[in-house]
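Please read through the structure below; I'll follow up with questions.
The complex appears here without one of its protein chains, the remainder shown in place.
On to subunit A.
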Amino acid sequence: MTHASLLRRITDFSSRADPYPLYEELRRTPVLHEEEDGPYAVSSYYDIQSLLHDPRISSDAAHLTAPGVDELSDPETTGLPPSFIRLDPPEHDRLRRIANSSFGPPHRPHRIDSLRGELVRIVTELVDGLGDARRIDLVDQVAYPFPVTVICRLLGVPREDEPRFRAWVDPIVAALDPESRNDPEAPVQRAAREARVQLGMYLAGLVEQRAREPRDDMLSDLVGGDGPDGSMSMMEVLSTAVLLLIAGHETTVNLITNGMLTLLRHPEYLERLREDPGLSVKIVEELLRYEPPVQLLPQRTCITDIELRGVTIPKGARIWLVLAAGNRDPERFKDPDRFDPDRADLEHLGFGSGIHSCFGAPLARLETQIALAELARRLDGPRLVEDPPPYRENAVLRGPRHLHLDIDGVRP
């Protein structure tokens, strides 16, 4: 067997549980280009940071001329126009501004904060639901159902429709895993396509309803926006809603699960969190550095030849920004492989940076802070059943498929 290329070793499933030694190897060649038509992988903190603010870098797939299918990229098989994550300015800016005007300051400064009580209730119910079990799966029972419920409330999906909504989301999320992507006829893919159609039709109906009778929710704001940018078209609302759903789901599941896993590997912090729920703020920030839910951004390209560290990246090439490698760059962070929520210097790349920096960041932070604090407080004597746990296939949205814990009970 010939020696597999480093990037292939990174994406290979066998390295999923601990890719960090490979990232360390990757950083030794800050701009790594191993195969013709293959990606240029950028792994140092400062280079990633600088490319994220570089106006010669594009997120628009139309500029990506490198041949070949990128098995890591999001398959945009929704039949919807690209959402703002795959657009450049000015379209990106217009859509993101409208989306933001219903999500955060200055127009809706309290949107997220006002969800706090609701988030606590949802987590409490999920933890209550663990009942008398002595063995639980944190993914299936808490981390997974939580974000989808939250996004329903945020968008304005009525409670009675939530089970149906979740039934569509499940196959869509399952199909994100690259394992099944190569075969479009795989049952998972077929189910996902069917679910996308159903979900699209459902959302379209809901958006029409909100256009007629607006309520205090995001769909109403998006379709009825009266700001200087106007409102989104029906198709744009659908793209945006699906983006929020997909981008905000798996990432949050992984952040919570990686969080619990990391805390169980560093029990002193689990103990501290139990005593001081306020520590969740620092813990979540350090998690975003130490175990970022998005390991790398595989979709960028450049609209002209650019030079980086003496390497010319040609126009149209595929560029990978390996956030998880940059987050542990010893040039930037002292003792980078140590999980240390007490770090004072913590400008991580977990949410990216620049114009595409994570839209849902304030929500993801709050969800994870609340979930981890509640889990620390209520789970009695949690222990990992297996370490490492089984992982999902996906190398980009990296996280455990299950996190089985033995517990002595659930505290009230």
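Here, a contact is a pair of C-beta atoms (placed from the backbone, for glycine too) under 8 Å apart; a residue touches a chain by one contact, two chains touch by 3 or more; residues count from 1.
We take it that contacts and distances are computed from a predicted model.
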Candidate names "Gluconate 2-dehydrogenase subunit 3 family protein", "Phosphate transport system ATP-binding protein", "Branched-chain amino acid ABC transporter permease" or "Pyridine nucleotide-disulfide oxidoreductase"; UniProt protein name, chain not shown: "Pyridine nucleotide-disulfide oxidoreductase"
Residue touching the undisplayed chain, where the options are A:P90, A:G310 or A:P412: A:P90
Option from A:P21, A:P55 or A:P158 whose C-beta touches the chain left out: A:P55
Among A:A61, A:A204, A:V311 or A:I355, the residue in touch with the chain that has been omitted: A:I355
For subunit A, residues in touch with the removed chain: 49-50, 53-58, 88-90, 93, 106, 303-304, 353-355, 357
